[in-house]
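Dumping the structure here so I can ask a few things about it.
Below, a portion of the complex is reproduced, with chain positions unchanged.
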Amino acid sequence: MGKTIAKSSIFLNFACVLISAFILIPVVIIFLTSLDPAKYIRFPPSGFSLLWYEYFFSNKVWQNGLLNSVYVAVLNTIISVPCGILAAYAYRKYTFKLKNIFNTIMIIPYVTPSLLVGIALLMAFGRTILRGTYFIVAIAHALWSTSFIYILMQAALSNYDFTYEEAAKDLGANLFQMFSEVTLPLLKSAFIAAILFAFISSFGEVTMAIFLVTSKTVTLPVLLWTSLKYELHPVATVASVICIIFAIVIFMLITKFFGTGMLSKIGM
Amino acid sequence: MDIAVETRNITKRFEKGRVVALDNVSIYVKKGEIFTLLGPSGSGKSTLLRIIDGLEEPDSGDVFIDGKCVTHVPAHKRDVCMVFQRLALFPHKNVFENVAFGLKMHKIDKNEIKKRVEETLWKVELNPEIYALRFPHQLSGGEMQRVALARALVLRPAVILFDEPLSSLDKRLRDKMRVELKQILKRFNLTAIYVTHDQEEAFVLSDRMAIINKGKILQEGTPRELYEKPQSSFIANFLGDTNIFKGVIKQMKGNLVIIELQDGICITANYTETPPISRDVLVSLKAEKIVLSDRPLFENHLEATVKEAIFVGEKIIYVVELNKELTLKVIEKNFGKTWRKGDRVLVNWLPDDIILIPE
């Protein structure tokens, strides 16, 4: 490499800056707008103030939305993470007849537009007791989320050596001991990544939620949506910034604790 | 005779029965013995090991450990331990925890665990004070090897199974580790089944060995028996560097047989057991059983020309030509006089070293 690197390094760094700028445009715009004290959203902003941040944190509706989003995200995580992980684990470890069909079916929700999932569930459960509960929103998210986690875990498991489990069995471990002593610690980082991804994707989801929430269970992204679509109220930019910060913090957690090596393992 | 492990008529098929991995395999291993399964890759040797360990079940046939039938006993309840090919040391546990794993699974008392783990680490020549807290990735290849062995040893199983555990080491370390491994196994009088495709490894380690090919046991015996008395041309060819010729028996007097190889080139052989039954035989002569000289050394000697002399450090490999169609491979150790391409030499051998194989 030597001189080759030195030369290409300048070009590459320049290209990186350009692509990064392109990528960062929306984030920067939203952040600047959220600091504008004006009564309606506009760009470029005209001033600097934390006015709308104060508003956000003192307003019951927005606070409620934030909490609801957390409830739904937690519920989704509880449903989709075990399902997705077990499905991927079974797919890699065992041979069974319906294996290929199973694999195809698991991936369908991932390629189905999420809008349709929301509508379908509304149609199915709209007039049942589940209507307007956190549960129905979480189920919708879990459909997509299970599929996504299945895909992530497939990638993580493709580097996983089942010999460790055989060694544990050979040394006298029963199924439970094998799982807690070997499988869990070895796949720990992939499991945590799956949890974080399940949480964050559910937390920011709007397309399905908008069909399924009531005014009691309304989530932050749905509030944001309504606010932006009909009022263009500046507090929406604050909510946006909070969503993004939330996402970035979780993403940082993933990379910090498990390294980018882990991300590339799970296909990131 | 105390039998530690026995398999009876084990058959195993893969891919819905289309591939026969093991075909009616019966072996036995005596207590305190190191038994080696030697075979090319895909011969079924690892499958047999996994069946003995309980990681796979045979389609038919039975496995006995210490006289009890364990065919349907799951792996974690069998009194055998395996040292895996890629070792499979738990990467998230340190040396102590790796070795203690089996004891912990069996709910042994903590103090007892500590005592036995340390004892075992000493056995494999790892100082517990230095190594106990290291993680597998901090160990060298040889040290990992020893930890893997300790992890199996500590459970004092009836048999330890080895699935080519040395194959990932480089040659120098492998040579060293195999001698060490044998010393440890012998010092503690352990029973072991060792699977390998490396004949040197099999020779150095085994008390008794079997050669397996395409799921069938071809021959079993001590390393020397197999090497010096192969019962088929496959084994004669497979073990060592062998010159094999077709020949016709011309004459038999007493224990001596005179065989014509070609164009009147005749050699003399001894047979000690049953005389050959057909006139057509295969004659096998290992390359190291031939001695090159400039004057006759033994009764059996022929003139030849050196076609190639390949220097390989401790030994020199010669290719010599008896006539246009008959060349021999000769191995001499790198000592004293060496020959060059084109030299005229005498090739000498002892009649005892000629092996006759029915064609």
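By letter and in written order, the chains are A and B; residue numbering begins at 1 in each of them.
Keep this in mind: a residue touches a chain if its C-beta (ideal position, glycine included) is under 8 Å from a C-beta of that chain, and two chains touch if they have at least 3 such contacts.
Note that this is a predicted model, so its numbers are computed, not measured.
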Expressed as a composition formula with the shown labels, how is the entire complex in this file built up? A x2, B x2
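By our rule, only the chains that are shown with their structure count from here on.
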CA centroid of subunit A to CA centroid of subunit B, Å: 55
Which bits of subunit B are touching subunit A when the two form their complex? 53-55, 74-77, 80-82, 84, 86, 88, 90-92, 101-102, 105-106, 151-152, 155
Taking the complex as given, what residues does subunit A use to touch subunit B? 161, 163-164, 166-174, 177, 181-182, 185-186
